[in-house]
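A single protein chain has been removed from this complex, and every other one stays in its place.
Read from first to last, the chains carry the letters A, B and C; within each, the first residue is number 1.
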Amino acid sequence: MGTYVPGTGEEQKELLKSLGVAGMEELFVTIPKEVRLNGPLKIPDGVSELQVRKKMAGTAGENRVFPSLFRGCGAYRHYIPSIVKQVAAKEEFMTAYTPYQAEISQGTLQAIFEFQTMICDLTGLNAANASVYDGCTAAAEAVIMCRERKRNKVLLSGALNPQIIETVKTYMAGTGTEIIVVPAADGVTDKTELKRLLDEKTACFLIQQPNHYGLLEDYEELGKLTKEAGAKYVMSCNPILLGILKTPGEYGADIAVGEGQSLGLSLSYGGPYLGFMAAVSELMRKLPGRIAGQTLDTRGEKAYVLTLQAREQHIRREKAASSICSNEALCALTASVYMSVMGKEGLRQAATLSMSKAHYLAEKLCGLEGFSMAYEGDYVNEFTTVYKGNTEKLLRGLEDYGILGGLPLKGEDRGKIIWCATELNSKEEIDELIDRIKEVQTHEAGI
Amino acid sequence: MGTYVPGTGEEQKELLKSLGVAGMEELFVTIPKEVRLNGPLKIPDGVSELQVRKKMAGTAGENRVFPSLFRGCGAYRHYIPSIVKQVAAKEEFMTAYTPYQAEISQGTLQAIFEFQTMICDLTGLNAANASVYDGCTAAAEAVIMCRERKRNKVLLSGALNPQIIETVKTYMAGTGTEIIVVPAADGVTDKTELKRLLDEKTACFLIQQPNHYGLLEDYEELGKLTKEAGAKYVMSCNPILLGILKTPGEYGADIAVGEGQSLGLSLSYGGPYLGFMAAVSELMRKLPGRIAGQTLDTRGEKAYVLTLQAREQHIRREKAASSICSNEALCALTASVYMSVMGKEGLRQAATLSMSKAHYLAEKLCGLEGFSMAYEGDYVNEFTTVYKGNTEKLLRGLEDYGILGGLPLKGEDRGKIIWCATELNSKEEIDELIDRIKEVQTHEAGI
Amino acid sequence: MKLVFEKTREGRGSVLLPPLDVPETELKACFKREKELHLEALPETDISRHYTELADRVYGVNNGFYPLGSCTMKYNPKVNDEVAGFSGFTDIHPLQPDYTVQGALKVLSEAEEYLGEITGMEHFTFQPAAGAHGEFTGLKLIKAYHEKQGDIKRNKIIVPDSAHGTNPASAAMAGFEVINIPSNEKGLVDVAALKRAVGEDTAGFMLTNPNTLGLFDENILEITRVVHEAGGLNYYDGANLNAIMGIARPGDMGFDVMHLNLHKTFSTPHGGGGPGSGPVGCKEILAPFLPLPRVKKDGGNYILSDEGEDSIGRVRGFYGNFLVVVRALTYILTLGGDGLKLTSQNAVLNANYLMEGLKDTYPVPFAGPCMHEFVISLEELKKETGVSALDMAKALLDYGVHPPTMYFPLIVHEAFMLEPTETESKENLDRVIAIYKELYEEARKNPEDIKNSPKKTVIGRPDEVMAARNPVIRYEFPSA
Partner (left out) sequence: MKLVFEKTREGRGSVLLPPLDVPETELKACFKREKELHLEALPETDISRHYTELADRVYGVNNGFYPLGSCTMKYNPKVNDEVAGFSGFTDIHPLQPDYTVQGALKVLSEAEEYLGEITGMEHFTFQPAAGAHGEFTGLKLIKAYHEKQGDIKRNKIIVPDSAHGTNPASAAMAGFEVINIPSNEKGLVDVAALKRAVGEDTAGFMLTNPNTLGLFDENILEITRVVHEAGGLNYYDGANLNAIMGIARPGDMGFDVMHLNLHKTFSTPHGGGGPGSGPVGCKEILAPFLPLPRVKKDGGNYILSDEGEDSIGRVRGFYGNFLVVVRALTYILTLGGDGLKLTSQNAVLNANYLMEGLKDTYPVPFAGPCMHEFVISLEELKKETGVSALDMAKALLDYGVHPPTMYFPLIVHEAFMLEPTETESKENLDRVIAIYKELYEEARKNPEDIKNSPKKTVIGRPDEVMAARNPVIRYEFPSA
């Protein structure tokens, strides 16, 4: 049995003795007998570090890591510079708690302040928080920020990542807020429908840049319509692409949110990830979660603290803006290091490479038998194709070559595949994908 | 092209300008034109971090990592606790130089002082240094320590790891020292021969515990003979096994050396490894390399410094005990962490597990067709078998199953294999080895 | 120290990405960002130094004693981090087909099984990313349950006044009205008040047990029965589970749903604020409402199942903070059943030893053997010397130990809530006791000195009022 208790045996006895207690059981006398466990827990006996590492290595080995990957839809395999992982692994950052004691937590606090600044710079807005759980919950929190007594209708673009829609729905269920999904047409939000649905009861409209299908929408016009109805305009963005795309700030958005995983975090089967949130200054006090602020210390020197805590659960309890307490601080730090290493040029390069590779991939794919683009609009790093053959067989066939193809859609979108490319997909890899698709197609035709 | 130069382009120009220099070339005017390179270096163009990581990952992939390994002979795959790697990777330890400035290097210095203490405790001797290059050079340095004006003959046991013999020979070549290898008989040093060779000109006798063939020798008696001739007794030891074996100190050795790789360092195709050296107090000032010592600072507090520097090259130049300057400090730190995590119980456990597995393996092997023990003596974690079949085919066959068998010997020892087991070889793994050998034998017989 | 933005200039940086190897695609002007980014890259040397400097200004468990009550700042084992770094875990896409991620699904499935055994709950979801997120999810389950029964009038959640702030906040977020009830003179739930509070509108009752005073509620069975009889469900805030693993199980105490904090009880690092993981466990009756997808076994294979029409839906993208679950599972497998029990025993033993060592100097308002944590009051000290709990906390900083949770629970004045955890040795506890005693003497002799602390930290006390009144929450780049 492994243990992290320093003193077993003799030492335990010493401690018990100094407490005047005969045995461990006596320490638990306040627990009613009826609820005390009689037997041992039915959990395998503990093992040595060597054994547990071996077992878990075996479990990890039961997962297939695809050397070549063309799938995104909310989780992206971008290049992670070596120094990013190395800095984020520093024990001090790893093993600290939330920076309640500012004097011995200036490192964490300054890092949050820097992260907030970077998110503001990326989004073109002026107030950001220290992070929330992930991109989906960031969207839900943004919707909560927008609710007003007289505005309890929330419009969601039908071209949002479905997980965002689902999460917002769960968050708002039973709170008296009406959630309406504005249908998509040709892969983008139907403007006419949006116009029809917007009214004086609308709290906000939430849209994605680029959207679930990879398309860029008419954010200018959609924002105008939303603002005209007096509703808040919320954009969910891909942070790396904000290196080149027009910002929520420029589009007049009130709030920008997004999934920060691309900024130096590994895929990790979905988590830990990083929800980021930024808003116009007027909404600063409505932001949920931790916010670091600058101030002065008793010596007159610059210092950082957690601030605007009056919004938070430990002060306001049931009247708090959100119940969030732990967030994704270490992921935010990781993203900060990533952005410091990349800088604006690096972000631009990552975005441009991803875009160019995606376009090359799309062109090559559409040169193949049975493939065509699902939609006509502009796209960046992701796009959707229609495939006339059997998508399942196609993708399984590619997996045998170590390639994870795009994401096959279900239901009415059956036959569509959302593809993604990043700077990690070399031309060679894309060309190989194309060759393999041909092989799979030939093979299938042959049988 | 990658670069770690912070300011290229504009900044370079600024600096040049402030120096009143027109271009880089002007900085190199003192280099005679005749020796200046005219063209670029014929080295592939530099690449991005992403590309170099990919290339090197490819190169690493061209090496075969054997999940199951039964080879030792100077490099051992022991279990490395997670915390060992984590501590040794700390940037401060990694990126510092030799602790010339004691005030800002107390961490390094104290770590060396602790390492020296641990090596003394392990070997039963009283003076250790901060490390030398590896086990072979440690042996060579020990021989140098023993040389005296009237004693210029060095005896080496014929059952030493051949690399030690070769290294000592290279070190001593041309220094007027005679190196004689005392032949081995039945896998151990021939006592009669040793007795014959020992005389008043003998500086030292060097022996290994356990020896190259895995055998324990009669260290008591060999030491007695050596001391009777007035020569120094030097033992090269396996540090993990010193957790259970009688120590050089107990055997009356003057110097103990060894390869410290087992103490938490990975195999790494042979390096970096760790040479350790300990000696009786009287020989302290003859030890080569760095030594950390305890002293007091101006505030009257305990402090650590590099000491006894009068032995060293930067003071004594050509009269120095050795030219060693850089040693294997980070490896010594790693070994210290390993020993702190393991403690005496852990070392004993590692030694005992290795020994028991080796004996189990030997028993199973000798139950197979064609296998027998090469020697009769006592062994610990390594032993030698004789195989009547084709050793090369046997080992190749095992490799196909992901098993690296023992080391086949060459020359007159052809047909012999030196096997090794550690705590990482589970019973299951050993049983599988045995089954696979049978399969290979059957297969071979079939053809 | 300077901000990262103040340490560089244009044109710096590393070459990380390869040149373009396909034709370049130009973004249409109308989609292009016009406002230039300010973010400048730093050269690696300076990044390395910047974050080393920041790390030097952070105090983590590896720096020393960290008895932050209710936060369970135990040692974070390195093997867990190493395992969570295996490529087989970090390099898999969350939308890979199930048959290519059997290992990942096994992790979730095994963790569900073992946490079920530890808590007495029958099902677990790992979607919640932190404790408060777990509370929110659990409360949504309660809501869905009552609605499914057609019992739509149940819209109130009862919460004791000693509860963590997240409890009422999560209840409100989940769309409930919050009813606070006071504690009794022993610091426990006032059962009479509870009885008065429950009724036809009671959706559920939330309890942290052992509570924030470190006390196990002796009336636990009566409490859960009262709530059940009124038609409500019982929610267990598992933040303090470190006291009772292998000793008692919320599932056996009448609780229907609960959350755990893997970053507390199960030793995963807190990262200076997160990532956490707040899995929610529940009894069979609530299982139909759990978030989707769920891991199921289909013959010998694991699958992610989307089936469950009564599900509350999704509370987060994908499946939660997966790598945190990997760490927690590694921890559970290392310790085994007996090891988990030993952990709780020693957590309680250490807390009692520390309390015993301090109680003659610092009054313990609610005495008796404590569980994993306890509360001392500095009220007397303040009356005598004017030195507050805050002052004492700041003075502790100069001794190189982390202060306890302060001013909580609210029912104790000038409170210090201490939770040493099981990973501290006797010597460490003895050293801390000595420091606290010395500090007490100091406070009586030189109160002004204490009020002016800390002195040895990199900053003095920051002006929090200034920060809140005139919030500066981002750096303003100098205009070009």
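By our rule, a residue touches a chain if its C-beta (ideal position, glycine included) is under 8 Å from a C-beta of that chain, and two chains touch if they have at least 3 such contacts.
On a predicted model such as this, the values are computed, not experimentally measured, just so you know.
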Selected from B:Arg151, B:Lys232 or B:Arg290 as touching the chain missing from the view: B:Arg290
Contact residue for the chain not shown (choose from B:Thr192, B:Ser323, B:Ser372 or B:Thr442): B:Ser323
From B:Ile83, B:Val182 or B:Ile255, residue that would touch the chain that is not displayed: B:Ile83
Residues in chain A touching the chain absent from view: 1-11, 46-51, 81-83, 85-86, 91-92
Chain not shown, touching residues in chain C: 7, 9, 12, 15, 43-46, 48-49, 52, 56, 61-64, 75, 77-78, 334, 423-425, 427-428
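Going forward, only the chains that are shown with their structure count from here on.
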Chain pair showing more contacts of the two, B-C and A-C: A-C
Averaged-CA centre spacing for the pair chain C and chain A, given as whole angstrom: 20
Set of chain B residues in contact with two or more other chains: 49-50, 81-82, 86, 91
Where chain C touches two or more other chains at once, by residue number: 12, 14, 16-18, 44, 48, 52, 77, 79, 81-82
